[in-house]
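For this depiction, one protein chain was excluded, whereas all remaining protein chains were kept in their positions.
And then subunit A:
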Amino acid sequence: MGALKSTPAPIEHHDLSEKTGFSLRQIRVLHKRFKQLSEGDDVLRREDFLGISSLKYNPIRKEIIEAFFNRRNFSPSCEGRANEIDFEEFLVVMSHFKPPCSKMTDEQRKNIRREKLKFIFNMHDSDGDGLITLEDYRHVVEELLSRSGALGKETSRAIADAAMFEVARTVGHRDPDEFYEGITFEHFLKLLSNFDIESRMNIRFLKTDVIPGCRLG
């Protein structure tokens, strides 16, 4: 007995499972969701994401949606942006948030952490030059704060500037007028080295199978 199985998983799903680390069951669920978002199509476009109502409340929804179309998130060697993505690319982006296995070497853990942070870095670095410049950061803070009208544009700009100044100071720039190109990925890793992000950047899937046996009291 067990959960209802309609058809066996296609070969592609097995390959995807190898590549992304999701289980077959998770891939099946995500495939259904992909089909629903794309309304039966084989590719997803930006407009399809805009249809998700709960996403409306999220201050960084544009950045998140962009992250799905950012080729740098598909593989480290790719560049540029796509206009449509297929299921494999959808899964690859999702795999940045997959739950950790209990059995992992330290090396693997470090790699996973690096991948997750690269995802966040790419989100901040909107022009794709490998640096989070002052402009990039101002933009993100503005998205987070000033859209609601609670803080004015000036204030959020000031907060962003102050934050960047603090970061610049940690690298050794003392003078506020001195030009600071931006945060590199290595520096970004160092800044966030104390944060426990592994457990916070995960989508936890639930187990719902219960196998009933038969025993009477």
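As a convention for this text, a residue touches a chain if its C-beta (ideal position, glycine included) is under 8 Å from a C-beta of that chain, and two chains touch if they have at least 3 such contacts; residues count from 1.
Everything that follows uses one rule, which is that contacts and distances are computed from a predicted model.
Between the names "Glycerol-3-phosphate acyltransferase 4", "Phosphatidylinositol glycan anchor biosynthesis class U protein", "Glucosidase 2 subunit beta" or "CCR4-NOT transcription complex subunit 10", the one given in UniProt for the chain missing from this structure view is "Glycerol-3-phosphate acyltransferase 4". Although one chain is not displayed, its contacts with subunit A can still be listed: residues 1, 3-4, 6, 29-30, 32-33, 35-37, 40, 49, 52-55, 57-61, 64, 94, 97, 120, 123-124, 140-141, 144-145, 147-148, 150-151, 159, 162-164, 166-167, 188, 191-192, 194-197, 200-217.
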